[in-house]
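The complex is shown incomplete by one protein chain, all other protein chains being positioned as in the whole.
Our next item is chain A:
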Amino acid sequence: MSSTAVPGGAKTLAKRKATQENKLKQQQQNQPNSSRAAGAGGSSASMLKIFNEEAQGFKIDPLVVLVFAVAFIFSVVLLHVLAKITGNIF
């Protein structure tokens, strides 16, 4: 008596497979397709938002970012001044 009916679920193997596939499909469809849908912030209907996680990478302090930005601006200004003095840098 090897083919005793397994309790619960559909009787035939084909139907069992079909239900399982349906379940997988449903799961895949219900998977969140954006970080907001997963409940983690991010772009909403009227806002385009990219950064909401702290990803790996080398961490920088917010002040460092501002200082770096201003330093970059000043270096470009400096390049302008140099270009004016020497006539042409390259």
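Here is the rule we go by: a residue touches a chain if its C-beta (ideal position, glycine included) is under 8 Å from a C-beta of that chain, and two chains touch if they have at least 3 such contacts; residues count from 1.
The rule we apply is simple: contacts and distances are computed from a predicted model.
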Listed names "GPI transamidase component PIG-T", "Glycosylphosphatidylinositol anchor attachment 1 protein-like", "Protein transport protein ssh1" or "General transcription and DNA repair factor IIH subunit TFB5", matching UniProt entry of the absent chain: "Protein transport protein ssh1"
In chain A, positions touching the absent partner: 28, 31-38, 40, 42-62, 65-66, 68-70, 72-73, 76-77, 79-80, 83, 88-90
